[in-house]
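My questions will all concern the structure given below.
We show some of the complex, not the whole, and keep each chain where it was.
Chain nomenclature is as follows: A, B and C, assigned in order of appearance, with residue numbering initiated at 1 for each chain independently.
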Amino acid sequence: MALPFSNTAGRTLERLRNAFVDTARGAREVVGAPLRPDLPDDDIPRLKNRIDACLEGKGGETARRGRAAELGQAYLSLSPAGRKKFLLTLAHDYGLPREAALAKVERWRATKEPPRALVKTLEPPAVRLLREFVGVPQGVKFVVDLRAELLALGRSDAAARTLSEDLRPLLGAWFDVAFLDLVRIDWNAPAALLEKLVAYEAVHAIRSWRDIKNRLDSDRRCFAFFHPRMPNEPLIFVEVALVNGLAGNVQRLLDAKAETSDPQGANTAIFYSISNCQQGLAGISFGNFLIKRVAEKLAHDLPNIRDFATLSPIPGLRRHIDDRLKTEGDAALTPGEIASLVPVTDEAAGAAAMRMLLDRPSWWDVPAIDKALRPILTRMAARFLTTTDEKGRALDRVAHFHLGNGAIVERINWLADTSTNGLKQSYAMMVNYRYKLGDVDANHEAYAAGKVVASREVRAQAKG
Amino acid sequence: MALPFSNTAGRTLERLRNAFVDTARGAREVVGAPLRPDLPDDDIPRLKNRIDACLEGKGGETARRGRAAELGQAYLSLSPAGRKKFLLTLAHDYGLPREAALAKVERWRATKEPPRALVKTLEPPAVRLLREFVGVPQGVKFVVDLRAELLALGRSDAAARTLSEDLRPLLGAWFDVAFLDLVRIDWNAPAALLEKLVAYEAVHAIRSWRDIKNRLDSDRRCFAFFHPRMPNEPLIFVEVALVNGLAGNVQRLLDAKAETSDPQGANTAIFYSISNCQQGLAGISFGNFLIKRVAEKLAHDLPNIRDFATLSPIPGLRRHIDDRLKTEGDAALTPGEIASLVPVTDEAAGAAAMRMLLDRPSWWDVPAIDKALRPILTRMAARFLTTTDEKGRALDRVAHFHLGNGAIVERINWLADTSTNGLKQSYAMMVNYRYKLGDVDANHEAYAAGKVVASREVRAQAKG
Amino acid sequence: MALPFSNTAGRTLERLRNAFVDTARGAREVVGAPLRPDLPDDDIPRLKNRIDACLEGKGGETARRGRAAELGQAYLSLSPAGRKKFLLTLAHDYGLPREAALAKVERWRATKEPPRALVKTLEPPAVRLLREFVGVPQGVKFVVDLRAELLALGRSDAAARTLSEDLRPLLGAWFDVAFLDLVRIDWNAPAALLEKLVAYEAVHAIRSWRDIKNRLDSDRRCFAFFHPRMPNEPLIFVEVALVNGLAGNVQRLLDAKAETSDPQGANTAIFYSISNCQQGLAGISFGNFLIKRVAEKLAHDLPNIRDFATLSPIPGLRRHIDDRLKTEGDAALTPGEIASLVPVTDEAAGAAAMRMLLDRPSWWDVPAIDKALRPILTRMAARFLTTTDEKGRALDRVAHFHLGNGAIVERINWLADTSTNGLKQSYAMMVNYRYKLGDVDANHEAYAAGKVVASREVRAQAKG
C-alpha cells in the first residue's frame, strides 16, 4: 500500500513510511514533487494528475483512501491563495455539468440497470474525492471546513456554489441528528470549549469570563450538539434562562451581577440565544431539533418548568420601519398615531416628527417621547412579525426560523434591549416566541400554509 | 409536536406523552389503532396510511422524525410474520421501479434543475422512510438489522433484494471507515461483549470461556471496529497470534493449555480468524481496512514484529478436489502421482485409489498414506489457489478476499487443521496469505488484472 | 535522589535509572548485591542493613520512599520460603515489645511532650517500614497482601500475629468506608473482574459462566466495595435476588434455567451471598456498611422493594446437633419428640433413632422421615440461633454477623439447601435474617446486651 491510510498520529505514519521504503519510493513517483504553497499555474497539471490518481482508485480501497488523505494533507500545506486555486480547480474541472449528466442518463437508459446505478454515475467526481478526504486526521472537521471555504468562494463563483450544494447530502447523512450528542455545558466544561462558545456566540456577544460564567450558572442552562468525530467542536448551542414568567428584558438576563435564583423555583425556560458554529454545515438544520430536545430535557429534569419561550431579537425591524417612514411617509401611520405625535414635538409632524424623535439619542429616556412612540412602534413591530411575503415567508429571518419550528409570536417587549445593537436592529424591541409543546405541529402546518400564529395580544397590537 | 422525536429513554417519552395530552390525542388520530402483531391484511391499509403520513412530512422535520420513530417502534412490536409483511409492503409499494425513474428523468429534463435535483427525486420512498428510522432508540443498529431482514427476504423476493441494495449507499455513508473506532479487546472487556464474540466467531468456533481467554492472552491480540452509535456491537473483529515464524497449525494456536509466550520475542503476526458481525452490513467492506490498520498498529506497538500473514481455511478446496476426482478421474492426476499411489493400496488404482484412501478415517495417521497423498493434495491445493475463473476471480472466496487486499499465497500447510471442520473443508490443509506491506498495492493491481501472486514455493507446488 | 520513588511504570523507572547513572551507582552501594530468592541466612544481615537504611531515612522523604519501594520490589522477587523469612525477620527484629514500650513511656514521662509524641514513638519500626511499602506500584494491594501473609504466619508465630495486629489501624485508616466506591456489577463488567468474583465467592460456589450470568441478571443485583487505589480488586461483594416474599430455597434462586422475573414487580430483596475478598483486611469491617448502603440504594432505585432479608447458611448447626445427640443422648430431645420417632423406625429409639435416620442418604425424600425430623430439627435450629454463649455472642458466626448489624432471626427454612454443602453445614436448613430499617439500631443494642431478637414464629419454634 503506497500511502498511509489511517487516522493514527503523524509520527507513526512517518515511521511506517520509513519502514517501507520501497512503498514510499513508489508512492513518490505518483505524487511527484510537492505542490508549492501558492499553487502557481505550473503546478495545476500535477495537481490534476494527483486528483485523477485518487479518482482512478488503483491499489484498492485502502490505497485510494490513503492517496486521498495525502492529497488532503497537501491541501492543508497550501497558502490561502493556493487553497482557493485548489478548490476552484476541483469545482470547475471535476463537477458534473447538466450536459454530462444528460449523457449519463442516456447511457443508463440504454441499459437495464436499476435507478440506483444511474444515481451512482451522477455523483460529481469532486464529491467522490472530497468524500475520501474524511480519511485525513480530524477528517470530518476538515470536510466541513472545506465546504465553508466553498460557500465563501461560491458568493462569486457559480461552480464553487454548485459544488458546495452537491456536498450537502453527504454532510446531511454524516450529521443526521440521530448521530449527535446533546451535551450540557456548564462551568466545569473545558476552558478551551468555553473559549469557542465566546467566539461562536452570534446573538449577544460574550464580553468576559465573568459574563460566560453567569450564563452557565445554576439558574441557566447551555446545551450544544456535538458529532462523535468532532468532539471538541460544538455544532450549535443554545442558552437558556430559568425564570418566573416570560422574560422581557435581555440586559437583565445578561447582568452578571444579578443574583442567581433557584432553578427549582422557576416556571419558564427562556431560550435567549442560539448560535450555529460551523459555517460549513449551512443548510443542514439542527436548530429545530436542539430547541425541542432541550425543551424535552428540561421538562424531564425540572418538572416545575411549564412554559418554553424565546427572548429573540428582531433583526429586520428597524430597517423595515425606517423604509416605511421614508417611502410611505404619513401613510405609514394611522390618523390616531399622527395625532398622538403632535403634543410631543412642534418641529415637525407625522412621519417626519417620528423620524426626528427616533433620531434623538436616548429618546426613550424622555417620558413623553417614550409614551408617544411606544404604541406606534409596537404596532409596526406586531404587524411586521405577523405578515408574510408573497412566498408565505415571515419578513424577519429569526421569525421565520421559530415559526417554522412551530412557535407562535407571543409578546413584543418594549425597551427590551437598549444596547447599541438592540437599537440598531429593532429600536430596542424584542419578541418572545412561545413553544407550546402540544401545538407545534399545527402551528408548523399553519405557517407552512402562509399563516403566522400569534397571541391574542399581538394580534390586537397588529391591528393598532 | 405530535410524537416523541428523540433518543431519550422510553420512560421519559411516556411522561412527555402524558404531559401533552392534546398532542397525543391528535397523534392518535393519525396513528389509529395499533397494528396487530401478525399484521393481518386488514391492517395493511392502516400501515400504508402511516407510511404515507411519514413520507408526507407534515409538522416539519422534527415531527416527521418523531412519526417515523413511532412507526419504527410499531415494527418492533410485530411478530416475525408481521415484520415480514411490513417489509414486503415497503419493498413492493414504496420502491422506485425503472419506469417511475424514467418518468422522473423526463420531468427533470424538462426543467433547468441541476443533476442533484434529479438525484434527489430518484431516492425510493422506502429508503427515505428507513433513513428516518435511525431516530428510534438504538436506531443505527435498528436500520442495520432491518437490512439484514431484507437481505434474507431478498433470497426469494426481488423487491426486497432491490430495497436492500438501495439502502447500501446510505449505510456506506454512515459506516465510512473514518467514523469507526479500532478497539483492542482483551480479558478486561465486558463479559457481554465477549459473549458476542463467541456468537459471531465464524472461522474457528469458540468452545468455552477458557478458549476465549486464551485468545485474549498476552501473546494474542484481538481488534474490532465499532461505530460510535453502536457501542456494544462489534462490526468485524480479527484474532491475531504473535509467534515466531509462519504458524502452520491452527490446533496448536487454539490450544488453551499451551504456554503463553512473550509477545516481545515474537517476530510474526498471524491473523488466524476474521469475522464479520453484522449481516445487515453485507457489501460494505471493513476487512481490508481492519487488517491494514491492525498491521500498522502492531508495527507501531511491537517493533519486533516484521511479518504479517494469515493462517486461513480453504473452504472450497475439498469440494474442488472431490469434483475433479469424480468428473476427471485419472486425468485429475499426473502419471507420477498415479504411480506413487500403487504401493499404498492394491484395492484400487489411480483416482479410485485416491478416493478410497481419502475416505478412510484418520488416513493421515498411516505414514504411507500420508506420504503418498501429501504431494498430490498439495499440488491440487496450490493449483486451486493460484487459478482464477473466467472473470479473473480466485476460485476460493477467502483467497479472493486476501488477494484483493494485496496479499500473496505464501505457503500451503499440511495437516494444519485436522478438526472435523478442517477435514470437511480442505482435507486438513490451510494456507498462509502474506501481507508484505510494501507490495500490497502492486499485488492488488496484479490481482485486479486477473493474476494471482504466489511465493516461489507455491508456484513450484502448483506445477507439480 | 537515589532511587525511583513513584508509581510510574517499570519501564520508565528503568530508563530513569539509566539516565542517572551516578544515582544508581550510589544506590547500589547501599543496596549491595541482590537478595537471593530463598533468602539464605547469609543474606539476613544484608536484608537488615537495607531495612535499617530505610528506617534511618537519609536523603529525605522522597529518598526514603524510594528506598522502601526498592526493598518492596526485592521482597516480590523472593521465593515463598524467602518471603517467609523476610516477614519473620521483620516481625521478630523490628517489632515493639512491651519492655521497649515501657522504656519509651519512661522517656516521654521525663519530657513535657504532649501525648501524641508518645504515640509516635510507640509505632513499631516494622509498621513504619510497611507504611512506606505503599510506594511500590500497586502498593496498596501489596501491603494488604503482606498482611494476609502475616496473618497466615501468625497462626504459628506470635510475633507475626502481633505485627499483623499492629498493621490494622493503618489499614483501617486507608480503608475507611468513606473512601470506598459502591459499584454495581453486572454482565457488562470486565470478564477479568467476574473471574475474580468466581474465585472469591465464599458462600455458594459459582460453577460456570452461565451460573454467574444468572446471578447478574435483571432480577438480581450484585454490589461490591472498591478502593480507589485497588480498582480491579473488589473488597467485598454481596449478591441480591429481587423476589416476591421471603425466599426460602437457595437452589431455586441459583437455578440458571429459571425464568428471569421483572424487578419492578418484586417486593423483597434477598441478600443470599456476601463474600470478603481480601484476607489481608481481616478485622476491618465492611459487611455492615455494604448491606446497609445496598439496602439504601435499592430502596431508592426500586421503590417497590419494601423488605430486606438474607437467605443465609447456618454453618455451625449440624455440628451442634450432632454434638448434642452424641453427648446428651435422649436428653437432647423432648419426650414428645422421642415419641414421634417411634413410628418411623423400629431399629432404634430416641437419639439413636434420630442419628440413624439422619445418616440415611436422601432421608428427606421419605415423607415419613421428613415429617418426623422436621419439627425436631427446626426446634434445635431455632434454639441454636437464638441462644448466646457466656460472652453474649451468638453460637453461629453468620448469626453473629447479622445480629450485630441489627438484623433479626426471621424464619427457618426447611430443605432450603439440599446440596452436599447444605447438608454438611446444617441438615439442609437455612435462615432468613430480616433487616427492618427502622429497628436495626435497637436490635443492635439488644444484641450488644446479649439478647437475640427473633420473630414470633422462631421464638415459638425454639420453645418447641
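Assume a residue touches a chain if its C-beta (ideal position, glycine included) is under 8 Å from a C-beta of that chain, and two chains touch if they have at least 3 such contacts.
The structure displayed is predicted, hence computed values, not measured ones.
Undergrad: Beyond the 3 chains sitting in the coordinates, how many copies does the whole assembly comprise in total?
TA: Every protein chain is the same sequence, and the full complex holds 4 of them.
Here is the rule we use: only the chains that are shown with their structure count from here on.
Undergrad: Common contacts of chain A and chain B?
TA: Output, common partners of chain A and chain B: nil, no chain qualifies.
Undergrad: Working from the CA atoms, figure out how many degrees chain B turns to land on chain C, in steps of 5.
TA: Rounded to the nearest 5 degrees, it is 180.
Undergrad: How many angstrom lie between the centres of chain A and chain B, each centre taken as the mean Cα position?
TA: Spacing between the chain centres: roughly 40 Å.
Undergrad: When the C-alpha atoms of chain B and chain C are each averaged to a single point, how far apart are the two points in Å?
TA: 49
Undergrad: Distance-wise, how many Å sit between the C-alpha centres of chain A and chain C, to the nearest whole number?
TA: Using C-alpha averages as centres, the distance is 61 Å.
Undergrad: Send over the residues of chain A in touch with two or more other chains.
TA: Counting only residues that touch two or more other chains, chain A contributes none.
Undergrad: Residue numbers of chain C touching chain B in their complex, please.
TA: 187-195, 209, 213
Undergrad: Enumerate the contact residues on chain B facing chain A in the complex.
TA: Residues 1-2, 4-8, 12, 15-16, 19-23, 26, 58-63, 65, 96, 98, 101-102, 105, 109, 112, 114-116, 118-120, 122-124, 131, 134-135, 139-140, 162, 165-166, 169-170, 173-174, 176-179, 182, 228-229, 285, 288-289, 292-293, 296-297, 299-300, 404-406, 437-442, 444-445, 448.
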